[in-house]
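Pasting a structure here, questions to come.
Only one protein chain is missing; all other protein chains are in place.
Let's turn to chain A:
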Amino acid sequence: MRQLKSILATLEVDLRLIGMIAALAVIWGVFHAVTGGLYVTPRNIFNLSVQTASVAVMATGMVFVIVTRHIDLSVGALLGFIGMTMGMIQAKILPEFLGYGHPMIWVITVFAGLLMGAVFGAFQGWLIGYLTIPAFIVTLGGLLAWRGAAWWVTEGQTVAPLDETFKVLGGAGGTLGIFWSWVVGILASLAAVALVFQSRRRKVAHEFHVKPLWAEFALAGIYVGVICSFVAVLNAYEVPTRRIERMFEAKGEVMPEGLTMGYGLPISVLVLLAVTVVMTIVAQRTRLGRYIFATGGNPDAAELSGIDTKFLTVKVFAIMGGLVAIGAVIASARLGSAANDLGTLDELRVIAAAVIGGTALSGGVGTIYGAVLGALIMQSLQSGMAMVGVDAPLQSIVVGVVLVFAVWIDIVYRRRTGS
């Protein structure tokens, strides 16, 4: 045990991260045993990652919101409104001008969604930062207002079908296939290894303390291992033979005997990974990120250091809004339709994911990868219980208890480590 601790200390890995991975391993292990080996399978891991994507994307933004000591209760409702509006734009408005199936439809739709998200988010941020209305109230108002607005877009009618190219952004319909999944996996592995050693070289140049070389190799090895096994698992999920047959029929060809195809990386998961990387860079390597954390740690100090905390609030909520739009794209594309109840209760899932991922509601503390893992833990619990056949009311109870329990563990951990 002591030996393990000293190895972890040498690797300088975040203990909270280890804890979350352990929690995830326990959840997966238990459900795998209970379902008789159905849980940790390529098929289920594929589904889990696709179901997690929308909430996880938004949770990365919620980290910034909560770190600056705010909260955003409006994300689910805003997702509904933007989802509905994007549905109208691609299914009703644009086809009139461009014709059905025009290749630009999805581009314009996504761009319009992002613009709406950023503008509506910025507006809420302005109310909070400049008019100093508490974020809880502004976004509670937003929760009601955006949900009402979502109904108004079509008087409550579901918009379907969505644009064919747009739907690729959502789920099982849009995957990279085996070859391109490996290309992405190998590029990501190379980038991870390059980052580890580039950081080491900088530290050596400044004559700072560095980890022993074996620790750097071990870390790089773990990164590459995780990336490659994830790709391998998703590639191992095979497209049903009947579906491949239909694809060939659509092209007027006959399927070669014995052909198999793996799904590979879903586009939505690729979007999530890109968002995670970009948000991590913003958090750790930009002034904006530094100011977000400084403001969360001590708003007065931030202001006295010349940081414009009002405008910062607008930026944080604009980012949140933009990520809600991405969440709306993924969620509506996955369902293939836009209904006005899209994103209902997502605000709670998103907040829970950020908090389980170690974001402190008192502000100043939180990580992007933690929020993504938090979202994955929540989704693993929920789909696991659904697979086992746990009643929906009991599912809610379990998720609620787990949320409170996780935060308590986090408080105990923080008190022990004094951070």
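Just so we're on the same page, a residue touches a chain if its C-beta (ideal position, glycine included) is under 8 Å from a C-beta of that chain, and two chains touch if they have at least 3 such contacts; residues count from 1.
Here is the rule we go by: contacts and distances are computed from a predicted model.
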From the list "GerMN domain-containing protein", "NADH-quinone oxidoreductase subunit J", "histidine kinase" or "Ribose import ATP-binding protein RbsA", give the UniProt name belonging to the chain omitted from this structure. "Ribose import ATP-binding protein RbsA"
Determine which one of A:Ala301, A:Leu345 or A:Val412 touches the chain that has been left out. A:Ala301
Spell out the interface residues on chain A facing the chain that's missing from view. 202-203, 205-206, 208, 281, 284-287, 289-291, 293-298, 300-307, 364-365, 418-419
